[in-house]
Structures are given as structure tokens and as C-alpha cells.
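Of the protein chains in this complex, one is absent; all others appear in place.
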Amino acid sequence: MGLDRHETARHSAAEGAVAIGQTDQLASGRKLRFAAFALIMFLVIPILLGRSPYFITVLTNGAVLSFISMGVWITFSIGRMNLAQGAFALVGGYAAAILSTRYGISFWLCLPVSGLVSAALGAIIGWPVLRLKGVYFAMTTLSLTEAIRLLALNGGDITKGATGIVNIPRPGPISIFGITILRFDGANPLPYYFLACTLLVLGILGVWRLSASRLGWVFRSLRQNEDLATSIGINVAKYRVMAFAICCFMGGIGGAFFAAFHQNIYPATYTIADSVNFMLYCFLGGLAYIFGPAVGAFLLVISFELLHAVQDYQTLIYGLLMIACMLWLPNGILSLGRIHFRQRKNLVS
Amino acid sequence: MTLAILEVQGITKRFGGLTAVNDVSFVVEKEAILSVIGPNGAGKSTLFKLISSFLPPTFGQVSYEGHRITGLSPHEVARRGVVRTFQETSIFKEMTALQNVVVAHHLRCRASSFGLYFSSATARADEERFRKSATEILVYLGLGPVKNALARNLPHGHLRALGIAVAMAAEPKVLLLDEPFAGMNIEETEAAVKLVRGVRERGVTVILVEHDMSAVMRISDRIVVLNFGIKIAEGTPAEIQKNEAVIEAYLGRADDELGH
Amino acid sequence: MYFEFKNVSVHYDKVQALQNVTLNLEQGEIVALIGANGAGKTSTLRAITALAKLSSGEIWFGGKRIDRLEPAAVVALGVSMVPEGRHVYPFMSVKDNLLMGAYLRRDKNDVKRDLDRVFMRFPRVRERLKQQAGSLSGGEQQMVVISRALMAKPKLLLLDEPSLGLAPMVVRDIARAIVEINRDEGISIILVEQNSRMALKISHRGYALETGRIALTGKSTDLLNDDHIRKLYLGA
Partner (left out) sequence: MLVNGVVLAVNYALIALGITLIFSIMNILNFAHGQMFMIGGFVVYYLYGIFRINYFVSLIAVVIVLGTIGWCFETFFFRRIRKIATREENSMLLAVGTALLLENLALSIFGEKQRGVPPVVTGVFRIGNAYLPAGRLLVMILALALVIGLLLLVQYTKWGRAMRALAQDREVTHLMGVNVDRVAAYGFGLGAALAGLAGGLLVTVFGVNSGVGNVYSIKAFIMIMIGGAGVVPGAILGAIVLGFVEAIGYQLLPGSITYLLIFIALIVFLIFRPQGLLGKPWG
């Protein structure tokens, strides 16, 4: 382990040179890799699997779950273990559902608004709660997931209680110059898939940018030593609320997407188990990597779809996997490919 | 007295029933080096936290350049120019020495959060400036050769210096050093003393807490002695060494018989 | 040889803390280890009590090889360590602190007798018996920690920086207590100190460590007059 830690450390030093904006040799390598990833997502997969609605749906799920988990990853970068992401996905989902069913607002407006609603709520709750650290923060956020579920359950006419909100309208078609490019109907999940990929790609780009900018470094400094950060004049409270709000924003967007995708939302759509899963994806992929949450989410989502037989035991296997991951692969799957993926590394424990 | 930069006025801190700092007052003159001494648990660290606003006092206040800074949040106090270091080695362990100091330039950022995120021209220019200034600070403190080493791998002496470098990056007017010479041998202490003097040469007022009496006596312009949270003496090193109350409570009489 | 370090090396991660250190101690001796922070003094003590694993070398105590034992087993052989920084159990009464020192001992009457002996040596500890140890002053805590170590009935006592952060006058009390413990009870002592002058004054022999190696060794009285030592550690 000692050896392992030193390796990680050295690479992060290399990373720093990029992040503080120097010769972009490493960065261009990353860009190339990222372009390849986007190409696969947008072209290769639809061509290969476009005819199988089933696989496309699975991948759509994977993409949006990755997106939501990336928010959790950001809260990890300020040194907080966030078990409330399910709650904020629920908030986003309900915001979208209420806005579209009650007020007939278009999905395309609902999507960002739901994200903002989640972010605003996250900022309000985060302000006091983020003063807690470690297990205290984890406990509180876990309770928060349950609290928001209860809120949805007792929301009366607004949330429709346990029956949830159903018949959420589908997104309107996207057209350019009068030509409809994507039509969101029930028959073909491909448009949803494209939307999900767009979210994911934007999410990765956004987090990447964040990570390399001074904001990313400020977040990292909070993770490593909040008192020291304060002493050099960093407004710790502001930045940790900012990080948490970004996280909730991503949760809200993801929740809104799924609400429109499934056309329904219930209080039980996101429970504690979901909050835990979002975190598991991050850990499984590797907290030190921007691609970590995506790798973790796709890996688990796809493998479960492939292994129909064991689906009943999903949580059992997740539990075992989590234990195994912590015991034998505490730095995540991507740490295995350290040499190849070294450039992607952005955050080190 | 006209040159006072920092004034501690009747400051008191109670934790439950325990009074850690009791009605302590003193004045720090501009570009002076003032040491606070006293046994462990005498309230020195608490006093530091009170001055840097990491803790709110029960009574009393601290003024800096004539303005009350008590009650401000600690990062705000740092912004005004009162910057503290920490006991032991408090740095960002997972960053290189250079990154530590670059991040510590935060107060001088002119770009907004959005600018930072989208890497606006201002933000880029800032980072360029910070890297230059950080390199300069590191070289000045003798850390030039290790600037790209990861902080956690640096040896003890370097970490101390890096802690000071991080604080210097925040452009302090008043620097609070918490035990800067702890764990150093005579030779290392000598180098560190020079370093602190150099910091003062740059126009920074230094307040330090220290146990190493010989270093304190050499470096300080004035000394404040605390015992059980109460200021028992204040004066120049020569005065303190002769002060009856200090000898009684802290220094003790000249060497008693020890050994075999 | 009563206690012996043979070519001991210790690594933390990849950093070498001790490099081929060889040192020894006769029964009844006080041996001082001096040196700057990071020189390996604390690592030496941690190696003895098995809190740090050796990467090579052997440690012998009272005719037994102890470097492969668990910490508890080393303690059971009669090695007691007072770690740096006065680690009392802050939320326990002073009495419970002392009784923790006697954790491995079964004979209750014997423990009681030793409690009384400790009280004779440190009357202040008896006065504070019911108080939470965390509420004591620095000097009192140091007395509690040393008393706690004595409660284990050690043959070899390891003291890590007992003077750290104490007022100079309290340092003298502690130094006197160390001399007395060694003289009255015949306990051998390894004393690690930043306060080199005090350490060399009360010890029989000394070792100066520099970056994980022994730089110099000899009788303490000789070391006190050695030019190198004076320049580096005594500031004369």
C-alpha cells in the first residue's frame, strides 16, 4: 500500500503542471481520448446497437446515472461523503413533473429549472449541514434522503403522495430549420439516448474544466485542510456550498431527465439505496479520476442487465462488491490502469 | 504607540468552566517581532486563535490598524492582513510545494468565480502572476530546489518553511507563527531565526509562540509571558529574564543540581 | 548485554527512518538519545515497543529477541513506554489512568502497593486522583503518564520527550524524578530528548542521532564537552 500511495502522489504532481496551465502536451492527450469517447457514444454505439431498444435504454440509464454520480464526485473533491444525491434527484424529478403537468411548461425549460431548484435547495440545506464533516455529514445526508422522501409522501396535492405523479409529458421534438431531428415518442428510446449522452458529455467536460481551474484547486485545498484554507483567506463556507450546489444541480437535472423518460415519479423513485449507489459508482470507478463515476456506473448498470439471473440479488451483490472494493481495490477500478490513464488523474486522496 | 498595528484589549476566553485566556491586553508595534511564551496549556494557542478569529472571545477585542477585527470570519481577517500558521506542519499534503503556494495566493485573485471557471483572460493572467510570485517566495525561503516535490514527501525542516511560504503568499501585514522552531536543532533553529528576521525585513509584523527560550530571547523585540491564561509579564528579553514573576512561575531559579 | 539494538533499519512507506542503528544499554543505566526532529529518536522507541516494524536487524532484551513480538507481549516482558506529548486518557479519572498502566497485572494487592509507591513519589497525583486527567496542567499530566508507566512494573522505561512543552522549572522536577526512579527502583531508562543539555546531565551515556544513523556516542559527561555536540545541540 505504501508503494501504491507514492505512485499516486507522483502522478498528481504531474497533473498539477497541467492544471496550472502549462505546456498542454498531457492535456491534448486527454482531449484526444475524450473525443474518442464522445465519438463512440454518439456514433459507434447508435450504429451498432441502435436497433435494440433494450440496450439503448440500458445505456441511457447508465449515462444519466453517471451524470448524477459526477455530482457526488464533486462533493468528494471537497472532502465530504454525500449520501443525499437521491434526495436531490427526487427534488429535480418532482420539480420537472410539477412544472410540466400543472403548468404545461416545456420539458426543455423544465430541465434546467429543475436543476436550479435542486441547487437552490441544496445551497439552503448545505449551508448549515456542510459545517459537519466525515461521518457526521454522511449521517445527516443519509437522513436527508429519507426526509425528502417523506416530504414527497406528505406533499398533499402538490406531490400527490404515494400515488406519485404520472403521465408526465414527453419532451417536445427538437427541430432545426423546421426539420425535426429528434422526436421523443414511446417507440424509440434513441432520442433519449442522445439526450443522455449529451448530458454526460457536457457533464464530463464541465467537471473537467472545473477540476483544472482554480476552483478545482480551491476545492482540493478544502479537502486537504479547511483550517489552512481559511487562514490564507479562502471563504471556505462559500466554496463548499458552491460545490454542494453544483452537485445538487446535477442530481436535479438527472432526476428531471428520468421523470420525463419514465413519465412518472414516486416518493420511492429514489431511496437511500440510490443515494448509496451513486456513491458506490464513484468509489468503484475511482475517486481520483474524472471518469471514475462514469466507469463505475456503466460497469454496474451494464453487468446487471447482462446477468438477468442475479437481478433479484442486486443489493446483496452491491453490498459484497462494495466490501470487496474497499478491501482489495480501495482506489477504484481505474487505479488498475494507472499507467495508461495517468493523465486523467485529477484528484488524489 | 502611534506605530501600533495590532492591539489586544482585555481578551478573555472561557470553555465551560475553564478560563483559557483571562483579560489579556498588549500592543504590537509595526514591524516588530513579539513572542508569546508560557508553559503548555497557558493559553498561547487559544490566544492565537482569538487574534486570527478562529475562535470568538468571551470578552474583549482585537483591533488591527485601528479597526476592530474581532467578530469577523477568519478568512476575512486573513484578507485584511492578519495571517496565522499552525503548529506542526499544516500544508496541503497532496499538492506540490509550488501548488501549495499558488493556491495560497487566493486573496489576490481578481477574477470572479465564473471567470475562474471559464479561465478568463484575467484568471489566466492571475495564475501567471501567482506562479511567478510563488516561485519567488519559494526561492527566497530556500525551497527552490524542491518546488515540484509533493508536499507530503518533504522533510520536516522544509515543511516548516513551506508553511511560512503559504502564509507569506497571502501577503500578511501581521504574521502569527505557532512554534516555528519546535523540533529543530541549534543549527536549524539558527537558519529559521534568520528566515523570520527576513520576513520582518519585508515589512511584516511577526507574533510568535515558542518554547525555545534561547531563540525567543535572540529574536524578539518584546515578549509577553502567559501563565494559566493570565499575562504575568511583558517587556524586552532583558527585562523578562530578570522579571521575578516570570522566574517564579516559568523560568525557575538558576540551574539547580541535576544528575548524579 | 541487557538491551541491544543490532543493525536495525526501519522504513515508513519508502522513507527510511532508521539506518543500521546499533545501540545498547546495561541494566540500571540511563541512556539518552538526542538529535533533531526526524533524526529517528522516536522511531527507535517505536521499534522497541513493536509499534514500528523493522525492515532489518534485531532487538534483544533480557536475553530474548523481541522484534517479532506484538506490542502487548513486549509490554508483558517489562518494557514500558511514555509516548511524546503526554498522552493521558483525557476523559478518564487519574485513577483509571493509573489502573490502565497495570492492565496486565493480576495481583491486586501488589497493584495497590505500587499505587502507594507512586503516590509517595508524586503526591500531586494522589491529590488529583478523582479528576479527569484531561483537566490537569501539563506538568501534572506528565507525572500521571510516568506514574502510569511505572504501574506496569517495568524493567525498562522508555521516555519520549518528557520535557516537551513544560515550563523550564517543571522540566527540572521531571528530570529529578527520572533520576530518582532510576536510582531507587533500579529501572533502566532510555530517554529521548530535544532538551539535550538536560538529557545529557541526567544520563550515564548518550547517543546522538542524525538522519536515522548514530552520529556519535559516549559517556554523557564526555558528550557534554564534545565540540560537535556543543555546536549542534547545546548552542554553547
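Here are a few things to note about the model shown:
Going in written order, the chains are labelled A, B and C, and every chain counts its residues from 1.
Operating definition for what follows: a contact is a pair of C-beta atoms (placed from the backbone, for glycine too) under 8 Å apart; a residue touches a chain by one contact, two chains touch by 3 or more.
Quick caveat: nothing in here was measured; it's all calculated off a predicted structure.
Shown chains touched by the hidden one, complex as a whole: A, C. From the options A:151, A:182 or A:302, the residue with contact to the unseen chain in the full assembly is A:151.
The residue touching the chain not shown here, chosen from A:38, A:138 or A:182, is A:138. Among A:279, A:301 or A:334, the one in contact with the hidden chain is A:279. Even with one chain removed from view, chain A keeps its contact list with that chain: residues 1, 5, 76, 81, 125, 128-129, 131-136, 138-140, 142-144, 146-147, 150-151, 153-154, 272-273, 276, 279-280, 283, 287, 312-313, 315-316, 318-323, 325-327, 330-331, 349.
Taking the complete complex into account, residues 49, 51, 70-72, 75-76, 80-81, 83, 87, 89-92, 96, 99-101, 103-104, 148, 152 of chain C touch the chain not shown.
Here is the rule we use: only the chains that are shown with their structure count from here on.
Measuring from the averaged C-alpha position of chain B to that of chain C gives a distance of 32 Å. Remark: chain A and chain B have CA centroids separated by 41 Å (rounded to whole angstrom).
In whole angstrom, the spacing between the mean C-alpha positions of chain A and chain C is 52.
Counting only residues that touch two or more partner chains, chain A has 6.
Contact residues on chain A toward chain B in their complex (touch as defined above): 6, 9-10, 12-13, 16-17, 20-21, 209-210, 213-215, 217-218, 220-221, 224-225, 227-228, 230-237, 242, 348-349. Touching chain C in their complex are the following residues of chain B: 18, 38-41, 153, 155-157, 182-188, 211, 213-214, 227, 249-253, 256, 258-260.
Those residues of chain B that touch chain A in the complex are listed here as 52, 54, 73-75, 78-79, 83-86, 90-96, 98-99, 102-104, 106-107, 109, 111, 113, 116-119, 123-124, 126-128, 131, 148-150, 152-153, 166-167, 169-170.
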